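Note sheet for the following structure.
Omission of a single protein chain aside, the complex is shown with its protein chains in their original locations.
== subunit A ==
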Amino acid sequence: MGEFKVHRVRFFDYMPSAIRAMAFNRQSERLAVARADGAVEIFNFSDNYFQEKVIPGQDSRAVEALCWVDQRLFSGGLNGEITEYDLENLKPRYTVAAYGGPIWTISSNNQGTMLALGCEDGTVKMFEVLAEKVQFQRNFDRQKGRIISLSWHPSGTLIAAGMMDMIRVFDAETGHATHRLLVERGVGASKSREVVVWSVAFLSDHTIISGDSAGKVQIWDGVTGTLLRTHLVTKWDVLALSVSQDQSSLVAGTSEGTVIQFQLISSTVGQQDKEWVRTRTFKNHSHDVRALAHTETAVVSGGMDTQLVVRPLLDKVEKNTQESSLRKIVFPHRSLVCCAKKAGLLLFQFPEHLELWRLGESEGHGKPGDSLTVKTKPEKLIQLKRKGEDHICCSALSPCGGWMAYSTVSSVRLYRLQYNNNNIGITKVSRLPKDLCSVHQLCFSSDSSKLFASSSHSSVIVVALNQQECTYLHTLKPKSSSRQPVHLLFASEDGKWLATANTDCEIHIYNLDKLKLHCTVPVYSSYPTAIAIHPLTSNLVVVHADQQIFEYSLEKKEYTEWSRKLQKLGLHSLWLERDTPVTHITFNSRNPAHIILHDMFMFCIIDQSLPLPEAKTLLYNQMTLRSVPEPERIRHSHAFKICKNFQHLLCVRLLEDHSLVVVERPLLDIMSQLPAPVRQKKFAT
């Protein structure tokens, strides 16, 4: 196989943002997650928890609560506004001010007709959900103290509201408070501090469950307004609650990073009376658990430590299956790094800015396992702060390193870069075609003469670049009527093909010479997570969220022989069990049979000339191969060369000089930048 020189990069200080809120849509099995920077992410739980959509954040938008109404997603934030999201164009559709100060919580009734908001000024505000907007209907009786949490009774006639030191039950018809449930404060020093009811849940049998800042989970009788049971679960706060759909199980998230499950069971065998019994404690977080979702089979939790954790409930899933293993989602399922392989440059994308780095150079030679002397250190050439309030959603660097572009939901910016020895000139291209305003993905052609930008309805805008200006050429449109955004773009090395993949799982191939659609790859049920076109054979390689690999001949418009062989034999079970998606594919121009791809924990060179690994074959066989004498290696070799030397990978690329670039972001480095794992002080408490 051979030796590689590897640029091991650890200077990308990528820092995920803390998870602030989440909402699970049981119908579509989509989880919406809001982060502290205002970004909203959609994960598809029916397709390997793939992060299918990301709506970038905005400086002024602090999302405090999320709510699905049917397939529409709403958020409320401390800026006092309700936002509905456009999930097709990945941006806010509109915002409406609630005029009640910061919004702490937002909740819809089961019928999906009303939104209830809990506001800082002590009002519960009702908004009617209309086809194209939400409209203010009325305020409930104003209370002293902010409304922190809300929960509708499933019938839609009552609402429980968590406040400071108490829970109020409102009649949703009249807007009058019907009950006042006093929540006890903590003991000792915290006695003097108001207790915050961070979360409430109103069950069909009129049981109200509350979680508060004194560390209690309390069960109330909502009919009489009496306290039934108190579970003291933590010294700190109980921040989040979530109830299963059948209302037989409940989870509570605490500041200690624990998630505690309660189940409605009879405490003595054979007895009819059921009560809420504390059953399990999960500790998968180091910091506050701020958001929870109880799905049919799992508990989903997230918080300060930025990780999204899917913890299956082992009584609900079959043991030893993919479904039964714990998932931690730390990195985004898309690439934040762009590599100019001819120039040896790396572009790092942050929400706030871009960083352009030049790789270092080495001196002399070494044998495998050696570190070479770094002659020239890597250098940060440019740090470019974005303009405006909106966060960066995508960015691109041309292979020659001469062009750089980024986009927010509202605008695209293009820069011309010039290198004169040690001086770097950066010029903003002033007049961009007006079509180039809201794009989801950016990509340069390999000769840096064109910029491709994916736009609404899966269309791609093609722009021609020359020394001074850029001109609009064409808009490529698929034949399908899909309204979904394109999340992957790939321009072939020879400049002839452009491949796009959208969140309807469609892959379209355009002929750039003719500027028209060449073909559409047969739709596979799982999301494409990475696509690439081979520079010599013009075969399209696609890897999906379920880890399947396909190779499709663009010339013959059919799957290749190798692809069929792979499908017939099936991928190795260990390959399928990996729980992070492949986010990039590249090829080795020295050896056309090589496909290089990576996920978070490994990179793999697939040698198409070697036999495929069978079920009984050792998949991770590099150690074995290393230990056996050379003549014997061929006997043990198979197509999948997996290297796990580098971990928590954000990027693996092959430069033109055939050296590899790996960008690592060790999770320990992320952990070390988090605040100390103590109770987080939340605003206004």
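In this section, a contact is a pair of C-beta atoms (placed from the backbone, for glycine too) under 8 Å apart; a residue touches a chain by one contact, two chains touch by 3 or more; residues count from 1.
One rule holds in what follows: contacts and distances are computed from a predicted model.
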item	value
Protein name, per the UniProt record, of whichever chain is missing from view ("Histidine-containing phosphotransfer protein", "Nucleolar protein 11", "Acyl-[acyl-carrier-protein] hydrolase" or "Sodium/hydrogen exchanger")	"Nucleolar protein 11"
From A:78, A:177, A:643 or A:674, residue that would touch the chain that is not displayed	A:643
Absent-chain contact - pick from A:27, A:192, A:268 or A:371	A:371
Sole residue of A:360, A:535 or A:677 that reaches the chain not shown, by the stated touch rule	A:360
Missing-partner contacts on subunit A, residue numbers	1-11, 360, 362, 366-372, 374, 377-378, 605, 622, 625-626, 633, 637, 641, 643, 645, 659
